[in-house]
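Sharing a structure, written as structure tokens. Questions coming.
All protein chains of the complex are present and in place, except for one that has been dropped.
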Amino acid sequence: MRSSKKKYIVSGSAGVKAQQIQFADQKQEFNKRPTKIGRRSLSRSISQSSTDSYSSAASYTDSSDDETSPRDKQQKNSKGSSDFCVKNIKQAEFGRREIEIAEQEMPALMALRKRAQGEKPLAGAKIVGCTHITAQTAVLMETLGALGAQCRWAACNIYSTLNEVAAALAESGFPVFAWKGESEDDFWWCIDRCVNVEGWQPNMILDDGGDLTHWIYKKYPNMFKKIKGIVEESVTGVHRLYQLSKAGKLCVPAMNVNDSVTKQKFDNLYCCRESILDGLKRTTDMMFGGKQVVVCGYGEVGKGCCAALKAMGSIVYVTEIDPICALQACMDGFRLVKLNEVIRQVDIVITCTGNKNVVTREHLDRMKNSCIVCNMGHSNTEIDVASLRTPELTWERVRSQVDHVIWPDGKRIVLLAEGRLLNLSCSTVPTFVLSITATTQALALIELYNAPEGRYKQDVYLLPKKMDEYVASLHLPTFDAHLTELTDEQAKYLGLNKNGPFKPNYYRY
Amino acid sequence: MRSSKKKYIVSGSAGVKAQQIQFADQKQEFNKRPTKIGRRSLSRSISQSSTDSYSSAASYTDSSDDETSPRDKQQKNSKGSSDFCVKNIKQAEFGRREIEIAEQEMPALMALRKRAQGEKPLAGAKIVGCTHITAQTAVLMETLGALGAQCRWAACNIYSTLNEVAAALAESGFPVFAWKGESEDDFWWCIDRCVNVEGWQPNMILDDGGDLTHWIYKKYPNMFKKIKGIVEESVTGVHRLYQLSKAGKLCVPAMNVNDSVTKQKFDNLYCCRESILDGLKRTTDMMFGGKQVVVCGYGEVGKGCCAALKAMGSIVYVTEIDPICALQACMDGFRLVKLNEVIRQVDIVITCTGNKNVVTREHLDRMKNSCIVCNMGHSNTEIDVASLRTPELTWERVRSQVDHVIWPDGKRIVLLAEGRLLNLSCSTVPTFVLSITATTQALALIELYNAPEGRYKQDVYLLPKKMDEYVASLHLPTFDAHLTELTDEQAKYLGLNKNGPFKPNYYRY
Amino acid sequence: MRSSKKKYIVSGSAGVKAQQIQFADQKQEFNKRPTKIGRRSLSRSISQSSTDSYSSAASYTDSSDDETSPRDKQQKNSKGSSDFCVKNIKQAEFGRREIEIAEQEMPALMALRKRAQGEKPLAGAKIVGCTHITAQTAVLMETLGALGAQCRWAACNIYSTLNEVAAALAESGFPVFAWKGESEDDFWWCIDRCVNVEGWQPNMILDDGGDLTHWIYKKYPNMFKKIKGIVEESVTGVHRLYQLSKAGKLCVPAMNVNDSVTKQKFDNLYCCRESILDGLKRTTDMMFGGKQVVVCGYGEVGKGCCAALKAMGSIVYVTEIDPICALQACMDGFRLVKLNEVIRQVDIVITCTGNKNVVTREHLDRMKNSCIVCNMGHSNTEIDVASLRTPELTWERVRSQVDHVIWPDGKRIVLLAEGRLLNLSCSTVPTFVLSITATTQALALIELYNAPEGRYKQDVYLLPKKMDEYVASLHLPTFDAHLTELTDEQAKYLGLNKNGPFKPNYYRY
Partner (left out) sequence: MRSSKKKYIVSGSAGVKAQQIQFADQKQEFNKRPTKIGRRSLSRSISQSSTDSYSSAASYTDSSDDETSPRDKQQKNSKGSSDFCVKNIKQAEFGRREIEIAEQEMPALMALRKRAQGEKPLAGAKIVGCTHITAQTAVLMETLGALGAQCRWAACNIYSTLNEVAAALAESGFPVFAWKGESEDDFWWCIDRCVNVEGWQPNMILDDGGDLTHWIYKKYPNMFKKIKGIVEESVTGVHRLYQLSKAGKLCVPAMNVNDSVTKQKFDNLYCCRESILDGLKRTTDMMFGGKQVVVCGYGEVGKGCCAALKAMGSIVYVTEIDPICALQACMDGFRLVKLNEVIRQVDIVITCTGNKNVVTREHLDRMKNSCIVCNMGHSNTEIDVASLRTPELTWERVRSQVDHVIWPDGKRIVLLAEGRLLNLSCSTVPTFVLSITATTQALALIELYNAPEGRYKQDVYLLPKKMDEYVASLHLPTFDAHLTELTDEQAKYLGLNKNGPFKPNYYRY
């Protein structure tokens, strides 16, 4: 998964979960990064998130047969354009089918196309984007196009691009610069090709991880004069924006779509409720019934994991540092323990804390034979995997993403995804969740682009609650769900507008 | 339950649930209230909450045998004091036993006594209180006493006082002025006896409903000069405080303990999860399995009701106006419908909206025979009960709190608690929940009393998150729950203090 | 509840649950019973079941005002008949309303009336019955009447008769001999008045507990020549019948309706799932969330209790002797322990074993303060309550059915219903469950009465599976449930008759 040539640290998750995290020592890691690799001369490397990888159950065509770098190829789409750089433009048809399938599961974006198409709310928008390039992103991009925007796009991750989808986008006229297996130099080259264009200057940024934003800051700071706003998706990117803001260096409004309610509840609680089961099954084929499990952390992710495993007949223990979450765990029927109290007896250890070294070598030493250890939280810091890379322990790769770490006495620990995020590495993210995120991004772009002068200052904003509610409402038809409307009398009684927002900002849902 | 002599409107719930309510037309009701009843000349009547009633499964000694008003009796406790007014001081022993039982289930307050007793953080505090007078309140009062405070107390509700408990408090030296079945005049007389004392002036207020605060504002405004703060418990009282604050008339700091996390989650989600079942069983003996239920509103209360009924094998439909809550209902496995779509087929209708006229006469007309209708939300407005008081319908009281409303064709609707709150009327509130509230009140008093000059201004405050967390931590031993402590390294990584607070204010839990 | 004059042992439950019980030492208790009380000279006393009591949330009119024995009263119904003996014929109207309410919740019997009424399948049947006399029984009796039968009825329990219902039945012409609070002599007198009639001889027996059958065996053995069969409802009565059968003394066919699937699953699994919560709430008002509970026994009753408490957020441990049930507990997510392992830590102990001395004095000594102990299993033997009646322990009755047993060090155990069945003593049985039982009884009577000569011999039979299925099908409309019919092709493929039975006899459901 990791190129051995790369020296920089690949630690991150990206875009998914981890609420309260403060990246105290991650900043130090940033500083430690070696740079100046190969023919590039940037002062910093690509961000953590750019090297994570979504696994996909769909195995796409293998491009290993073609070793030529896309940068060295001459390709044209059927309309004669060559303003793109993808692995193989001929894969466009296969990618188109993937996009069509994704469209069927992203009705909210399709509805947005329909509802907003007449007015073209993004007419005149020139959006430069840097995200994972998947079928779902393609649906987003084509939606932005349908709403009037011009788009140029790069990948936010060197591994996650689906070449066929990139080809399909290029074929239908989108200037896309991305392929699976970019080098770090390729990565920045692609981003540069998106922004450094003769006669075209972006006025909106859609970023996932902050690398695109960073690049423009570094290389084309003047470009911000015309930019109306940044929409940022990931924890990492949002963190960077808040740092810029604190430092007084943020020069355009930015929208933090990571902390919107729908994203948080769906990416974390509901999605993890399913992906913990999926990830464990795909890697270990274990039976959940009767298993003793300890879940470290009872935030949204922990709540999802606990609910799922309890429902499948596991006996679940919880550890927490926060007494309020701890009391919730109690009321939800979980024994609240310290990890040490149960570490000898549990069959599975799952971390969901956003913290570091939650599972230490000492814990690992005390686990029983065959204990499964995995991380659903944030980054790859929760389990002290480094402590396992010592001479007396033997590592055995038994399946993709599954290692047996073997103690001298023969005890085996089953480590999943080397302590990286189980749900990203070993399960898939349902299109429905990606649909919510993509719709939120589209609405954030529309909001920032159309906001009257002065509504947003040079700061980081959350999506207005009303738009959060709108995103939710666009997804209700998926469930054939029928919303009730307030009568005038009721709206007056509650002191609410009939169209929302329906809750105060501090409402907890 | 309601004295027919009273003309004022008795609509309220009190102290329990309903987050987002804005009392648009309640204010009008306030204005409509007739006043000047009996020998009093106040410009307003007692608040809604003062006439609600907690039912209790324990049937205490009936005092109907003694018709003399307590105000006309001469009573002394065993120490010779007569600075109290209760139904019958001789019931003290029975009340003491109730208090002792409650103590066993309120370990947090007992722990607070122990932990804080050495330092007497309330030494010098003179607290005047106006709350329900129950065994649990007695434990609170005696805790405040143990922490150094002097207390004088009245009831916030004319029905809810447990006479034996009041007697026990009086016997042990607390000036208590309260009995079950006060007249409105008695009500204000009791409050006045608490504050209007020779040689004693309160410096702290603990209120539930705002009537005590209101009385001091009206009659002894100068008293506020010495008052360090108000702790208010109820939705209604908090609403009044915010109005005072907006109007610039709040002259001391006030603490809103109603909206603290622990109170909200426990009073609403967890408590209602149990009380919906309890209330329905005690009134109707129905079987839940296989029943079709529609729950109107998917806030915390609705979530609790739905979870419980689903777990018991009911088929649950949900109505919502807020698309975000609606999407949560979908993901939690409930069909989201409009009430009209299912009204003909459901066996039970439960309102949890905080709204008015959610169930209208039209809905009631269409319900099937034997349909049960009840309210878990707020106040008594959710079901349009008034619309059922028409000549063509026959009302038949079949049990306490259970009416059959009979249509001309013989169809019967089973209306519970006449549309008032089912959980207050027909089930009991577990001591554990009351313990959380009482602990929060005690901590709020300590905080306000000891806060350095200037920390709190003349405004309404939420309890600091750290104290919310402390309340939670005091309740963990009940569950033998063991909290994990952050290591120094972890605290630094997360950028947190090892003792909390552990979450940002906007965290949703 | 128990008359102190009575010397015989009142231990039983009866009629509800406990599958595999063998009454080894109960037989000895039978032998120990003193007899010859009052003016009767029977060789044995009334059965255990005859003195149990169903509690009812409905508090009916108190008859304590009238001390005259019904046997000494002269009463006539409006049609002039005096062939009955009830408390007060004037209460008929109130009883009729209760019956009408019950009819609304027993649609299966009402459907049976309708479907079978044309053909009068019980024309000519002369049924003598001995059951609890409640509104639900009244619906059964009037259904039997509608189907053509003549009925005479006595109570199977000296406490459980609802006087108003008995009056209503007498008023509408049923010879009923029963009242609440019969003496033992009354009990047998009433039964005798049912069978010892000039010019009328029963040809069918419907019994609950076996006392009626016993009486006829003792006093009128010749009557069996005309009797076509016995339908027996209770565990105890069924046990007696099997003993008669083994001894070769059973002289007519008998139908065991206690072990039919619908009865077992509904009375045990589904009903207990609800009644454990109800019984605990009504007695203790406790909160379930976070509580640690140990459930002894994982049969149908234990499964129901565990499922309910787990759903309410309790942490549940299970004890079992049977490894298969134990493995089920594991797979359902419960820690399987020995009672000793958790007895110090649990908040609630629930017995569901059908065994004796499952909770011993030693266990009780080790429980923590405030631990709640109750029995959902069988009889009153599961908790060794007798061991608590020692001088060093103090008993304190704190509520109806709730005792505090206090240890010298102040520790209190909360004992519910003195160790008798919690669900019978402290909660109510939903009409729906009674409906299933009553329908089963009616069908068993029809089957036995109409069976061709030779189909049933002098043995104890289970209801044919097809009739079990019919009972179930009659209850589906309650849930608006729509059954699928097999096509001819499918029936042939499965080798089944399209109308059932659909499963082999050993099918486990």
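When the chains are written out, they are named A, B and C in that same order, and each has its own residue count from 1.
Everything below uses one rule, namely that a residue touches a chain if its C-beta (ideal position, glycine included) is under 8 Å from a C-beta of that chain, and two chains touch if they have at least 3 such contacts.
Since the structure is predicted, the reported quantities are computational estimates derived from the model, not experimental observations.
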Chain not shown: contacting residue from A:C85, A:C352, A:I383 or A:V433:
A:V433
Give the residue, chosen from A:K219, A:R399 or A:K498, that touches the chain omitted from the document.
A:R399
For the chain that's not shown, point to the residue among C:T213, C:N355, C:Q401 or C:T440 touching it.
C:N355
Which is it among C:P323, C:G410 or C:G454 that touches the chain not included here?
C:P323
Of the candidates C:A111, C:M223, C:C251 or C:L476, the residue in contact with the absent chain is C:L476
By the contact criterion defined above, which parts of chain A meet the unshown chain? Give residue numbers in ascending order.
57-58, 101, 104-105, 270-271, 273-274, 277-278, 281-283, 285-292, 308, 311-313, 345, 369-370, 398-399, 412, 427-428, 430-433, 478-481
Taking the full complex into account, what residues of chain B touch the chain not shown?
289-290, 310, 312-315, 330-335
Which chain C residues touch the hidden chain?
19-22, 24-25, 261-262, 264-266, 270, 300, 319-331, 335-339, 341, 354-358, 381, 468-470, 472-473, 475-476, 479, 481-487, 489-490, 492-496, 500, 502-509
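Quick note on the criterion: only the chains that are shown with their structure count from here on.
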Interface numbering overlap (same over half, different under half) for chain A and chain C
same
By mean C-alpha position, what chain is farthest away from chain C?
A
Comparing chain centres built from Cα atoms against the global Cα centre, which chain wins on proximity?
B
Just curious, how far off is chain C from chain A if you go by their C-alpha centres, in Å?
59
Where in chain C do residues touch at least two different other chains?
289-290, 312-313
